[in-house]
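Yeah, one chain of the complex is gone here, protein chain that is, but the others are all in their spots.
Per-chain numbering from 1; labels A, B and C assigned in written order.
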Amino acid sequence: MADSPVTIEHGGMGPDNSLQEQFDNSEQQYETSTLGMWAFLLTEIMFFGGMFGAYTVYRFKFPEAFASTSHWMDLLLGTVNTAVLICSSFTMAMAVRASQMGKKKALIWFLIFTLILGGVFLFIKGVEYHEKYVEHHIPGPSFQYEEAAYAHTAQILFFLYFAMTGLHAIHMIVGVGLLTTLIIMAAKNRFNANYFTPVENIGLYWHFVDIVWIFLFPLLYLIGRHA
Amino acid sequence: MNGSPVSHHITPVRTYVIIFLTLLVLTYTTAKIGEIELGDWNFVVAISIAITKALLVILFFMHAKDSSNLTKMFIGAGFFWMMILILVTLCDYISRPWQSNPVWMR
Amino acid sequence: MSTVLEQPRVQQPVNYLNANYGWKSWLLTHDHKRIALLYMFSITAFFFVGGFFALMMRLELLTPPGDLVSSDTYNKLFTMHGIIMVFFFLVPSIPAVLGNFLLPIMIGARDLAFPRINLLSWYIYMLGGVFTMWAVVSGGVDTGWTFYPPFSTSYSQTHVILAALGIFVSGFSSILTGLNFIVTVHKMRAPGMTWMRLPLFVWGHYATAIIQVLGTPVIAITLVLLGFERVLHAGIFDPALGGDPVLFQHLFWFYSHPAVYIMILPGMAVVSEVVPCFSRKRIFGYEFIAFSSLAIAVLGFLVWGHHLFVAGESMYSAMIFSFLSFAVAVPSSVKVFNWTATMYQGSISYETPMLYAFGFIGLFTIGGLTGIVLATMGLDVHLTDTYFVIAHFHYVMVGGMVMAYMAGIHFWWPKISGRMYPENWGRFSALLVFVGFNLTFFPQFILGYLGMPRRYHAYAPEFQVLNVLSSAGASVLGVGYVLPMIYLTWSWFRGPIAPPNPWDARGLEWEKSPSPPPTFNFIERPIVTEEAYNYARPAEVPVGG
Partner (left out) sequence: MPAGRDVALTMASEDVLHSFFVPAFRLKHDLVPGTFQHMGFRATKPGRYHIFCAEYCGTDHSGMIGWVTVMTPVDYANWMAANGGSGSMVEQGERLFQQMGCVSCHLSNDSGRGPTLNNVYGHPVQLEGGKTMIADESYIRNAIIYPNLRVVNGYKRDIMPNYQGQISEEGLMQLLVYVKSLSEPSKTPAAAGKAGARAAAPAASPASARPSSPAPPARRPLQQ
C-alpha cells in the first residue's frame, strides 16, 4: 500500500530534527503535517466508503441472505477483537500524551503495548479467517454454502466480508510496521516535548483504523442476526 | 491558530480513562443488544452506538475537540461525502421497484 | 508587446535549472519546479502514445468496413486511447505540471508543503504508467476505459487486471498531488496573501484538489473489487452469480464524473490568468469565479447518474440526476460570462496564449452546452453511446482542457525555461489546432445525432462522408500538436533569453521572481499588499531579475 511512506513523510522531518526549508517555523511545520495527515485520512474514509456503499446496496438487495450469513460470524471473537482494538486505541492515546510531555520511557512502553494489542487483533482475525477457510466460506472456486437458496448471494456477502475486513487488516499490518518504526525512533531519542509530530500522526492513523472497525463490527457481526 | 509558540493542549489521563471505559461499556452493550430481537431497531441501535463510539474516539483520542475549525471541517467533509456516495447510490436501488410497471405498459 | 531582451547575459544568475546538474539532481529532487518538468516530459510522452492510437482509429474509420485492423485490435485501440489520455495525460496535465510549478510561487511559498511526497507522487505515477504500458505492449486491453462488468470480469481475455492496477497505482499519485495542494494553500501562504487575494489559478487548483482527494479513492477501491472479482468470480458484479453490474457503474462514475472536473477546473484556472493579462484589465467578478470553482467541485459529486440513464437506473433517480446536472451549468456559465466581461472594453492583444484561451472559451461552451443536451434525460436516450457523446467530451477535454494546457505552457514558458518561444509559429499552430479540432469533432456531433454508435469498428456506409471529414481533421490536428513540440524544444536550447515579465503581467510569479526562478523561488520573502490582477498600476520588477 502507498500508506507507509506517506505517513512517515507526514512526520515532516528530515534525518535530523531540523526545520525543513519550506517552513518558517516549527509551529507551521507541525500544523502542516497534522493537517496533511487529516487530509490523508479523508481519502481513507472515501477508500473504505466505496466498500461500505457496496455493502449497503447488497444488504438492501438481499436482506434474507444477509441474515443467513451473519449467523456464520463469530460474535464472541468479533466482540473480543473490538475490545482489543479499543484498548490499543487507549494505549496509543496515552503514548501520544507521553510524547507530548517528553516522557521517553512511558512513550516506548505505551507504543509496545499498542503494538502487542495490534498483534493480538491480527491473530484473532487470523483465527476467524481460518474458521472461514475450514467452512469453505472463502469466495472463489472452493466456496460452498449450507443453504442452497443463498448459494450465490452468500458468496457475494462473504466476498464483502473478506474485502472489508481484509482491507482493514492490511491497514493494521501497515500500522504495526509504523509503530515499530516509532519505537525505534523513540529509542534513538528522536522525540521530545517540542517535537513529536510522527507519534501524533501515526496515532491519528491508528485511531482511524480503530474507527473503521467500530463500524465494521456492528455491520458484519450484529445487524441481521435475527431477521 | 497561528503564531503562538509550540504549546499543545495535553488531555488529562482521567479523560482518557473515562472515554476508554465508556467505549468498552458501549461495546459490551451493543453486543448484548445484538442478541435481543428488536426488528428493524437492531440496526438503528447498533449504528447509533457505533457513531457514538466513533465520535468519542475522534473527539478525545484524536483531539478533534481541541483542533482548529479547519480540521473539524475536514472530518465533517469526509463523512459527508461518504454519505453522498452511499445514500445517493442507495436511492437508485430503493426507487427501482417503484417503476416496475412503466406507464406505457399498463 | 513581448519586449524580448536580446542583450547577451554575461553569466546567468543561479536558478533552479542551473543550480546543480546530473541525473541525480533531477530524479531525487525535492524542488517542485523540477518535479513539474519531470511530469511535463512524462505526460507529453503519454500524450503522443494516446494520440498515436487516436490516429490509428481515425485511419480505420476512413472506410465503413473494418479493413485496416481487426475488430479486437480496434477495441484495444480505443480502450488504450481512453485510458492513457484520461489517466496518464489529462488528469495530471495542468495540475501536475503547471500547478506544481506555479502554485507555490503564486502564493509566495518556497515549496509545496510536502516536497518529498511530491516527488513520491511522480514515482507512483510512473509506476502506474509502467503497469499500463506493460498491459499495452503485452497485448492490450479491450474493455473500454469504463471497464464495465460482466464483460471485463468474465468475458474479456485481455490484460484487464494489469491495466486496472496501473490506474489504481496512478490514482494515488493524483491523490497525493491534491493533498499537497490543499495543505499548501491552507498553510503556506505568504504574509498578506489572504484567500481573497489568491490568484484564481490557485482557487481552481484548490477546487481540483478537493475532487482528487475525495473522489480518487473510490475508483481505487472499485478497481480493486473488479480485479478480485475477475480472479475469484465471487459474483459481486456478475449477474450470473446474483451480483449487480450497475453497482459497478455507480461506483465508477462516482469518481469519473467528478474526474471530468479534475480535467476542466485547472483549464479554467489557466484561462482566468491569461484573459486578464492579454485584456490588460482586472478580472471581472473575482469572487464569483473563485466560488464557482468550489461550486463545480461540490455539485460535480452529485450528478454521476447521468451516465446511467439507459443502464437500468431507476427513473426517479435519473430525473434527479438530470436536474442536478443542469445545476452544474450555473457555475460554469458564471465563469464563461465573467471571462467575456473581462475582455469587454479591454485592450486585447493576440499572443499565442490568448489565442488558445479564445479557443478554450468557445469550444468549452459548445462542449458544455452539448453536455446539457446529454443531461436531458429524454435526449440522452437517443444520444447516449453515440458519437454525439464522443464529440461532447472531446470538445470539453481536447477543445477545453488541452487548449488550456497549451495556453498555459506558452504563457509560462518564459518563466519555466527562461526563454521565449517563436511567437508566429505559436500563432500558426494555435490556428492549426483550432481548425483541425473542429474539423475532427464537429462532424461527430452530426454522426451521433444520425445514430452512429460509438466503439464501432465497422459502420454503416451512410456515415462515411462525415467520418472521412473527421479523419482528415485529425491529421491537421496531429500536425498542430507536433509543431509546438518542435519549436518549444528549439526554444529550450536556442530561444531568446526571456525577461522576468515578458507579458507585463501581474502576480508574484512575474513580479517577485526571476525567470527562471531560483530554487526557493524568491530572493526575498514576498509580502502581499493588494488584490490579484491589478493591471491599473505598472508592473514591479523582481529582485535579482
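In this section, contacts are C-beta pairs under 8 Å (C-beta built on N, C-alpha and C of every residue); 3 or more make two chains touch, one makes a residue touch a chain.
As the structure is a prediction and not an experimental result, all values here were calculated from the model.
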- Note on the structure: The one of A:62, A:143 or A:162 in touch with the missing chain is A:62
- Missing-chain contact, candidates A:23, A:90, A:121 or A:150, resolves to A:150
- Contact residue for the chain not shown (choose from C:240, C:330, C:465 or C:527): C:240
- Of C:285, C:346, C:362 or C:451, the one touching the omitted chain in the full complex: C:451
- Query: Can you name the residues of chain A that touch the chain not displayed here?
  - Reply: 62, 64-65, 147-150, 152-153
- Query: Touching the missing chain, which residues of chain C?
  - Reply: 66, 71-72, 75, 142-144, 146, 148, 150-151, 154-157, 239-240, 242-246, 310-312, 381-382, 384-386, 450-451, 453-460
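Convention: only the chains that are shown with their structure count from here on.
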- Task: Indicate the whole-number Å distance between the mean C-alpha point of chain B and the mean C-alpha point of chain C.
- Result: 36
- What whole-Å value do you get for the distance between chain A and chain B if each is reduced to the mean of its CA atoms? 16
- Listing for chain C: what residues touch at least two other chains? 186, 214, 218, 247, 250-251, 254
- So which stretches of chain B touch two or more other chains? 70, 77-78, 81, 85, 89, 93-94
- Message: Show me the residue ranges of chain B that touch chain C in the complex, using the header's touch definition.
- Response: 70, 77-78, 81, 84-85, 88-89, 91-96, 98-99, 102
- chain C - residues contacting chain A, complex: 104, 109-117, 120, 124, 172, 175-176, 179-180, 182-183, 186-188, 213-218, 220-222, 224-225, 228-229, 231-236, 241-244, 247, 250-251, 254, 520
- In their shared complex, at which residues does chain C touch chain B? 186, 214, 218, 246-247, 250-251, 254, 301-302, 305, 308, 313-317, 320
